[in-house]
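Below you'll find the structure I mean.
Of the protein chains in this complex, all but one are displayed in their positions.
After this line comes subunit A, so read on.
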Amino acid sequence: MTNTGMFFRMLFSAVFRRRSRAVMAVVASLVGAATLFCLAMICIAVPQQMNEEMRAYGANLIVTPTASGADGKAGIDSAMVEHTTEMVATKGSEKHATYRYENVRVNAAPYVMAGIDTTEVRNLNHHWVVDGKWPSAGKVLIGRDVADAMGLEVGGRITIGYRASDNTSTSASTNSGSSSSSSSDEGTGSANAGTEGATSGQQTQDGRVSSDIMDTSGTEFRVSGIVDTGGSEDSIIYATNDDVTKLTGATRGVDVIEYSAGTEDLNALVKSINAMTSMHVKAQPVTKITSSDTRIITMLQTLFWIVSLVVLVLTLVGVGTTISSIVSQRRNEIGLRKALGASSAAIGIEFYVESAMYGLIGGLLGTAIGYGLAQWLCVAVFSRSISFNWWLAAGSVVLAALVAVIASIPPVHRATRIDPAVVLREE
């Protein structure tokens, strides 16, 4: 047997033949590693989850046609929608919805009608409270204010008239412009864009324009549902794109694209879109959602890191106390080894490696338990599972071993200064 072999024989004997002591040290490391790994996993998972949750509250980026476009009334055609979406998608995950706004008349009073893709809008705006169903062919979704003003309920009928004169080029371009400016403040650009554009320069009440023109002709739709957001969406009538095309008798591009972009640097994305002047679109971040999103995530992360730091210190104290107790129980053995000619460094190395081993075993078990805990917490709180992070796990095991070694430095340092004479002092 070589001396290295003897070193490991002594090490394994100390760990496995003194199981009760070893278990104490391993448990101390295990508790620390499990808590830290669980916190770290949540620290990573929660912001991701929060980001997704926050993005469910609507768009964080709005794209509108520029006033200098070839034809403001033409809107953004489907090819440009696709191109813009590709640009957003290259920077991260994305969800989007398009809106085509038209000024219509209901019982001679002007309203804003939005042509939408139901699935897109529904996926983007999880926070919309819809009483009834989303619009489909021949059925419209009306805002709460519209429903209240006209005494409409789900299943009721509504006659919507379209006049080309209500949708002049000037009106359309104003529509787009105001959508951009208001969107950045309110975060509900599409609705504002429609309402403000349609009511430019006129008195409004409950989202409709006072008018004395009594013309009630138009197409009849059934009310599939009533949407209640507490925002400007409440004064809009939503129909499918096909129904709007049929009603207006014209096909054109959309007025607004709303994005829920998963990019970490939204402003860079906005700049890159705006830099492409040939696209004739203007991008703007919805600052309210973005900043609150970031603030909450930062606060949560800070909180978790502070808790992690406290746990790390407590682990250090716990492991330190345990190893200190183990070392003090072995004072006679240390004295004996010195009496046999061991140097302080040799004894120190033996104890540090032994401590590292406790930390390693505790770290491995603790990381596994910590993952189980983090998984359980995420399923219980967020209803989603988290994937195992191998880098974090390796870091956790190494940290556990490191903490055990650092914690053992003071007691081992004290122990290696033991005068070997203490072993022989008892008469």
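Everything that follows uses one rule, which is that contacts are C-beta pairs under 8 Å (C-beta built on N, C-alpha and C of every residue); 3 or more make two chains touch, one makes a residue touch a chain; residues count from 1.
The working rule: contacts and distances are computed from a predicted model.
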I notice the complex is incomplete. Of the names "NADH-quinone oxidoreductase subunit N", "ABC transporter ATP-binding protein", "phosphoenolpyruvate--glycerone phosphotransferase" or "Dihydroxyacetone kinase DhaL subunit", which is the UniProt protein name for the chain that's not shown? "ABC transporter ATP-binding protein"
Please identify which residue in A:A14, A:A34 or A:A97 touches the non-displayed chain. A:A14
Residue, one of A:T251, A:T277, A:T302 or A:S343, that touches the chain absent here: A:S343
What residues on subunit A make contact with the chain left out of this view? 1-3, 5-7, 9-10, 13-14, 17-18, 332-333, 336-344, 346, 419-421, 423-427
